[in-house]
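Here it is, the structure, as structure tokens.
Left out: one protein chain. Kept in place: all the others.
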Amino acid sequence: MRGYSRAIILALIATLVTLAGLSWAGIAHSRGKAILRQTAFVQNPIHSVPATPSSVFTTAHASFNDAVREFLGLQSTPVQPIAFNHRIHIQKGLQCTTCHTGVTQGPDAGIPSTNFCMVCHQVIAAQKPEIKKLAAYAAKGQDIPWQRVYWFYPSTHVRFWHSPHIRAGLGCEQCHGNLAQQTVAVRSKDLTMNFCLNCHVAKRVSVECITCHF
Amino acid sequence: MRRRDFLKIAAVGGAAVTIDGCGDHATQLIHFIPEETLIPGLAVWRPGVCNQCSAGCGLQVKVMQGDAEVVRNGQSGLIKMGLAKKLEGNPQHPVNHGKLCARGQAGLQVTYNPDRIQQPLKRTGERGAGQFARIGWDEAIENLVTHLSPLASEHPPQSLAFLTRPLMGQRRTLVERFLSGFNGAQMVSFEPFDDSVLREANRLSFGHSQLPTFDLARSNYVVCFGADFLGTWNSPVAHNVGYGAMRQGRPGNRGKFVQVECRMSQTGANADEWIPAQLGTEGHLALAFAHVIVNEHLVKAESAGTAGSRIDGWSKGLPDYSPDAVARKTGVAAEIITRLAREMVTAGSGVAIVGGAPLAQTNGLFTALAVNALNELLGGVGRPGGVCFSPGLPLDESKRRPANAAEPRLISVRTFAEQVLSAREPDTIKVLLVNGANPVFAAPTGWRVREALDKVPFIVSFGNFLDETSNLADLILPDHSYLESWMDDVPESGTVDAVLSIAPPAMLSLHETRALPDVLLDVSRHLGGEASKALPWKSYEEMLQATFTPLRHSVGSIAADTDEEFWGKLKQQGGWWSSNRVGPPKSSPPVASFAPVKSEDPTWDGAATEYPFQFLPYVSQQFLDGTHANLSWLQELPEVLSTAIWSSWVEINPQTAARLAIGQGDLVEVSSQHGRVRAPAVLSPGIAPDVLAMPAGQGHEEYGRYATGRGANPVHVLAPQMATATGSLAWASTRVKVARVGSGDLILFSGGPTEFRAEKLSR
Partner (left out) sequence: MAHQWGMVIDLDRCTGCEACVVACHAENNIATVSPEEAARGRTMHWIHVERHWEGEYPNVRARFRPVLCQQCGAAPCEPVCPTYASYHTAEGLNAQVYNRCIGTRYCANACPYTVRVFNWFSPEWDKPLHLQLNPDVSVREGGVMEKCTFCSQRITAAEIHAQAENRELRDGDVTPACVQSCPAGAMVFGDLSDPTSQVSRLARLARGSKLLEELGTLPAITYLERE
């Protein structure tokens, strides 16, 4: 019985992979050309242009690989241009809101610009290699291209506001782990819908779809 | 195994056979340090001044932080900056009361337009071939200064001209002062569907050479002759606000609205009574109303004062304008004329409006004066529910011009073209500066603007976009968009208050553009001498501050103890307005010696036998004169009566169409003695059988990806015929013929009701 179902699964996988691959290849090479014969969905056929096949077909993803990664919810580990050390900043007594100033007011927490970092690091630890990298960005008039640690795929259509969560008394560590123990921030919580909903249900706040998806 | 797990495994298998795509483009770009700090994700609302038409509405601009791709020091990269995300009306503003029209809403797409000119350009190919090289600002300014300095020092007369659409606010003063440094420099003003006939009539009737303001909110009766005042004419947002209040803002007192026109406009569709009258006879109809009112002794003829005295036969009771006589001329039944005339008076506080096609006739001035007289008869100027004229700002106008400086000569594009084409060396224009005007597209072929421009040795454009006119330029110094500039305006109409709209840039500039006023200040500094003496300011901002801080001493919306405090609040609030009328009206004294106008019929270009139709181009709901045809939101906005999108078309009465075997969407050719144009037909029950109408604005040969090559330009058909009194184009005085030539490419909005519902709704 076990072997039988495995065979079916393998066969299905093979079929699916082939179909997906073929259809992807076709789509990938057809941008700007008509490949799909779509019948026009015309509610009220009053225009004088005949409904010929569309020449526009775009995919939701840049590559098939992207589609798969998104489907599985895979996110690669970000590599930061500078190994920012959260722990040491917290140990020195800085609050999260010192740098992430937007978190109490708006949807986004925000990351400060190079200029803001240089207020302190003009002097403090100026000789350390990572700070030298920072100073080099500042000297060139450039911001640091930080990589996002927590994010959602666009197709999940998740929109998140930080400030109401802070006002409700949630600590940053609830979703981001204990940053006092991290150097470079890592994704220490898996922000799945389950994760959000468990809390929303427990706290008896809205679990309406459009509270987060709009 | 659950379904989801199975799918995941299947998908992983798929992933293995594909190759990873490229990295995200955005991550490979440099990130510049932001030049302003905003809280991410939170909107700030900044004041603005709308520049989409000349109404001067106040804006509030929703600005949010975003990543924009910019060029800094020759390097491209991303920068976090405040980006305009939505335009809404400024709720405090006395003209638009927090509201905005469709074109105003679409103004975002001017700033973010993909076809904007992003840095100075120098022509490299043949003139008109559209070949340009990108140059830096230093080179561009130097180039312009090199061409201007001989004109400033040697003083050959009339060698410089500034071709512009009507300039807002202090931009006009600045340009006038700039031109005063050149001997006999000319200001050439161009607005395709201008209101100069009405301004002239208002000067004669009321002593105000400006567009009128209507107190619709307190009117009980509105009779309008041809003006699309709820759509495109004068100050449409202000009119809509007042109109809404007139209809349902006063419980138990719903105002009545009568529209007289031969093609139903968006405005006319809202009328309680829609009266189609022969185009060009609206003045006669207005005087027939007056005839009834005076002869039935409802109102005394003398009460029309000066406005009445402009009409021949007014004091004698207008014997030539009896309802029966006028009915034959206008096609409006005598009973209707008599009934409406009585209604107007008994309703109390009635107002008459005139504008658009009736004034774009050879007899436009007669028509305007006739309606003005009717208006005065119905109660006069300055009365609640009537007409008034917005006052100017309580500022010392004598400071506008430097001492001894002559006012630059203001001429029309037609005169300009004639001059250039007839002039002999060395009395010709050497340099033409162009700002926002596009006469190559919008002036009739008979004016020969294109030929004239070919004779001008050096043309400089300040345009944001390559259009038919700026495509001929030798040098292009692109202006900021209006969201990136200091903007100021004193609305000509739409409010009873004295109003200044003013706003700092809502966002930093996206491209390497520079604001026109600052470029002119820079150029005048380089030129030195007279030119720079007339413009002593370092920046346009400084000029605005110097000009407007004296308003602090007048009673108005801002109370401040110091000039700095006043200036700070002015910038924050987006303007200043008086709480009551304080300033002198922008007016000229009434003219005493003016022979009263006699009954005048319009002169049509073309014989009725060969050209049986009157041709009515009209200002487009989407694009106005064509300025907005490059905005995709407006291209895909269904024109509300035809529901057409991305199109232009010819409106034909269904019975006429049946007679000529023309069906909906068929390609037809409309031709006059002067040109022809092809467009698909729209069968419209709201048009007279002997009139063909066509929206302006499409048919661009050069205006970015959304407009170029789309639709047809009705201007090609127009006769270069003028309104006798003012010399402006009589754009609705051409006769045409029409014929089916094939099948067309009309696109109608298809999201309307299903047949089932359409049937139910058209009870």
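As written, the chains take the letters A and B, and residue 1 is the first residue of each chain.
Keep in mind that, in the parts below, a contact is a pair of C-beta atoms (placed from the backbone, for glycine too) under 8 Å apart; a residue touches a chain by one contact, two chains touch by 3 or more.
Here the structure is a predicted model, which means the values were calculated and not measured.
Trainee: Where the complex has a chain not shown, which of B:Leu121, B:Val237, B:Val354 or B:Val668 is the residue touching it?
Mentor: Within the whole complex, the residue contacting the unshown chain is B:Val237.
Trainee: Among B:Ala307, B:Ile459, B:Val496 or B:Leu637, which one touches the chain that has been omitted from the display?
Mentor: B:Leu637
Trainee: Per the definition of touch given earlier, which of B:Ile33, B:Cys50 or B:Cys101 contacts the omitted chain?
Mentor: B:Cys101
Trainee: Go through subunit B and note every residue touching the omitted chain.
Mentor: Residues touching the hidden chain, for subunit B, are 41, 64, 66, 68-69, 83-89, 96, 98-106, 108-109, 112-114, 230-231, 236-237, 240-241, 243-245, 247-249, 254, 264, 266-267, 269-270, 274, 276, 510, 621, 632-638, 640-641, 643, 645-647, 653-655, 685-689, 705, 710, 745, 747, 749-754, 757-758, 760-762.
Trainee: Would you write out the residues of subunit A that touch the absent chain, in ascending order?
Mentor: For subunit A, the residues touching the absent chain are 38, 40-45, 47, 49, 51, 54-60, 154-159, 161, 163-164, 167, 208-211, 213-214.
Throughout what follows, only the chains that are shown with their structure count from here on.
Trainee: Across the complex, what residues on subunit B touch subunit A?
Mentor: 1, 6-15, 17-22, 27, 30-34, 37, 39-42, 72, 77, 80, 664-665, 680, 743-748, 750-755
Trainee: Which residues of subunit A touch subunit B in their complex?
Mentor: 5, 9, 12-14, 16-17, 20-21, 24, 42-49, 62-66, 68-69, 71-72, 101-102, 105-110, 113-115, 138, 141-145, 147, 161
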